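The following block contains the structure, expressed as structure tokens.
A protein chain is absent from this complex, but the other protein chains hold their places.
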Amino acid sequence: MATQIGVVLPGDPIPLDSVIPPSTSEPVIQLGPGTLHIPPSTILPVRAGALTASTTSTPTTSTTTIYVDNSTGRYTPAVHDVVIGTVASRFGDLENAYYRVLLPSSTAPQGILAASAFANAASRKTRPNLLPGTVVYARVAAMSLALGEPELECFDERTGKEAGFGELKGGMVADISVGLARRLLLLSSAAAAKANSGRLSVVDVLGQTLAFEIAVGRNGRIWVNSDSCATTVAVIRAIQETEFMTYHDMQDHVAKIVKNLQRSQK
Amino acid sequence: MSRPEIYSPEGLRIDGRRWNEVRHVRCAINTHQASSDGSSIIEQGNTKVICNVVGPGEPTGGGVGGSGGNQRAKDDNRVILTVKAVVAPFSTIDRRKRSGNDNRVQEMCLTIQHIFEEAVMGHLQPRSQIEISLYVLSQDGGMLQACINAVSLALVDAGIPMYDYVCACTAGMYDKEVLLDLNRLEENDMPFLTMATLGATRKVALMQLETRVGIDRLEPMMAAAMSGCHHLRDVMDAEVRKHGKSRLARTGV
Partner (left out) sequence: MAPNLKPSALENAFVLKALTENVRLDNRSFSQMRNLDISFSSTEYGVVDVRLGRTRVIVRISAEVTQCRSDRPYDGLFLISTEISPMAAPTFEAGRKSEEELVISRIIEKSIRQSQALDTESLCILAGEKCWLVRADVHFLDHDGGLLDAGCMAVSAALLHYRRPEISIVGTGNKREVVVHPVTEKVPVPLSVLHVPVCVTFSFFNMKLADNDDEEMDTDAPDQTAVLVDASLQEELLRHGFMAVTANTNKEICQIYKAGQLVVEIETLLSCTEAAVAVAEKVTKLIKRRLKEDEATRNVDNIFEEARAENTRLVADEEAIREMDKE
């Protein structure tokens, strides 16, 4: 379970004692993003943000991951992340076609998506033909900072099924902060909500009264679709506007937006 | 010397026109066969403009403020228009060397580009470019309108598919009288607007007003300018038809 220890600034001491469960004999510490190990035993944060620790433990051993949680302006692609991008162009020949996919607010401005990297891409006929301007939901399959361009795939890596990846049809995309995108993805499961002392994410709160589809890209983009444009706009606005609200303010704000929406639709 | 009367009580203007009369228009197309794919010359009163059109052809970039590159990035599936205008130093009474970076001229080029991007069926020629060059030989008011009309004619001559002619005309307001198609003296003396319509419709491609005017004066000016546009369309259309007939007569088929 992840616990936030407090705000740290670069160079602050990290209170390791409070992080490691005292009962274990051989504690293991894993360093996540935003931390630096200076041998032999100094650990310093290198970013400003909330120091977060998550521990998995057995009776004798425990592994604690510590990282600094903060919101960056840009998204740095990493393998397994889900992203929302826009197809810019197509290149390669018929057999080996590739798409250049623009990833807004990412440190790598564009990714490569092979036409064969779709769920039903076994034969050329079943491969999708994406036009420039199409929005796709994809997963970062490979990434090397040296090469720069992340490689994208549009299928679930475990099952090989489509699993919601691929072209996003209808609806609307909107920008949110990279930090909010990460939090939304973290809180999207019921288990995560339970871990968060029963608090639901703004998406779940909206979902209690409105019917809509949503896809969250780790690169700070969301895609929302619903029956009416007004609902879609309301959902996007609710997500964007409640980022820095307390849990109760967020609930009130969502209720207000939903009420306005229902009034306008009557 | 007393100042000439802009609009006499008898209803005559400086050059003897009535309020609703446009200046004499002379126009011709296919005037520069060797240098361009389409060309035209238009004289509206003493304002004289030559237009050359090259294309559609391979894009080379360039255009207003080097915008060719941006334009291409913006939309790949439409034709790129570039407009360059040269205002001759001898075009006005006091000889003046104008630099190519003159904001006014650049703005005019951009305006013309935006007008014809909509009037030309650009989706029929993706990834190609049409270069429009304008030469203003003589200015006596209504430079913008003459340029727009000249481009219309030259594009027709170049055989580029368009929805309709774009025709432009000015109208001014002297006291409470609307005057159509102003010359330079009149332009300096009263608020006026330039309007361009798509053919003989009520659809407006361009409307520019650069002088302060009461809002109640606007509607009569707009109505007059529009009727002027429609008249100019007829004049231009007659010239193109005349040219077409003579060409057809010479093919001998």
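Going in written order, the chains are labelled A and B, and every chain counts its residues from 1.
Here is the rule we use: a residue touches a chain if its C-beta (ideal position, glycine included) is under 8 Å from a C-beta of that chain, and two chains touch if they have at least 3 such contacts.
Given the structure is predicted, the values throughout are model-derived calculations rather than measurements.
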> Among B:86, B:137, B:185 or B:207, which residue is in touch with the absent chain?
Replying inline: B:207
>> I'm checking contacts with the chain that's been left out. Which of B:82, B:111, B:152 or B:170 qualifies?
In response: B:111
>> One chain isn't shown here. Among A:39, A:59 or A:133, which residue touches it?
In response: A:133
>> Can you tell me which of A:104, A:150 or A:166 touches the chain that was removed from the display?
In response: A:104
>> In the complete complex, the non-displayed chain touches which residues of subunit A?
In response: 73, 86, 102, 104-105, 131-135, 168-173, 175, 220-221, 228-230, 232-234, 236-237
> Residue-wise, where is subunit B in contact with the chain that is not depicted?
Replying inline: 64-67, 70, 73-74, 103-104, 106-107, 110-118, 193, 197-198, 201-216, 218-219, 222, 226
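As a working rule, only the chains that are shown with their structure count from here on.
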> When the centre of a chain is set as the mean of its C-alpha atoms, what distance in Å lies between subunit A and subunit B?
Replying inline: 54
